[in-house]
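What you see is the complex with one protein chain gone and the rest in place.
For chain A:
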Amino acid sequence: MLISPTALYALALLAIPLGAIVLISFWTQTGVRDFDTTLTGANYVEALSDPIYRALMFRSLRIAGLVTLVTVLAAFPIAYFVSFGVPAQKKSLWIFLITIPFWTSYLIRVFLWKVILGYNGVFNSGLKVLGVIDQPLTFLLYNANSVVITLAHAYAPFAILPIFVALEKIDRSLLEAARDLGENRVMTFLRVTLPLAAPGVIAAVLIVFIPTIGDYVTPELIGGPGGTMIANMIQAQFLRLNNAPLGAALAVLAMLIVSVIAVAFLVLGSRASGAKGTRK
């Protein structure tokens, strides 16, 4: 069994830790490294009833949803352009250009967004030089907006690549057929290209949404008090407030919510594209 070493590794380092975190979320912390191992649901009650945790969870969902929307909407035209508007031999160069920024230090990229969006930042001083504004714009940094911009930048290739792959798989003769049968460009796009690209769009949505909800660095560095997310609270519970069980409960809840949303989205998505498929 060739797969066994890899599967065993994943089992030992992923399944067991995930099981452990679920288990510990039912414990109570009594000292720095001591736990009362009697099972209790108190952490979940606290995580669900305390308005701070609830607000953080909703904000994380809202920010991740917004990031996903912005990223996927901005990414689709790029993927479309590279797939349909670039000559075949130049496609991989474009994809390479799009992926390079993603492979450079994440921390430094996030920090540079702080430099760009800050009070005396590149963006504000640029607008001031151009005479568009007199006073620097303050809504750009240390809030949810800055988190959305930075994450949309960070996750761009994750959205572009799956959509690009789906568009590449479309048989070009289908588009010609639609045009021959009298559809115009827009209708061809809406009735042929878009439904066939749906799997890529669904993959893009999930691959952006799931990791962004757990992002720690961006909210920590540029989120300010209005942009902190659930990952910052999980980190604080584990490393600063010394309440690992509560942190674990928050992590488990975050995972559950994300999984429910992801599964619901997958079901809706496949139903939508399936329905379009049968109509065609």
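Keep this in mind: a residue touches a chain if its C-beta (ideal position, glycine included) is under 8 Å from a C-beta of that chain, and two chains touch if they have at least 3 such contacts; residues count from 1.
In this text, contacts and distances are computed from a predicted model.
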Listed names "sulfate adenylyltransferase", "Inner membrane ABC transporter permease protein YdcV", "Response regulator transcription factor" or "Dihydroorotase", matching UniProt entry of the absent chain: "Inner membrane ABC transporter permease protein YdcV"
Selected residue (touches chain absent from view) among A:95, A:144, A:178 or A:201: A:95
Residue ranges of chain A at the interface with the undisplayed chain: 1-7, 9-11, 13-18, 20-21, 24, 33, 74, 77-78, 80-82, 84-85, 91-92, 94-101, 103-109, 111-113, 115-116, 118, 120-122, 125-126, 153, 156-158, 161, 164-165, 168, 206-207, 210-211, 213-217, 221, 231, 234-235, 238-239, 244, 247-248, 251, 254-255, 258
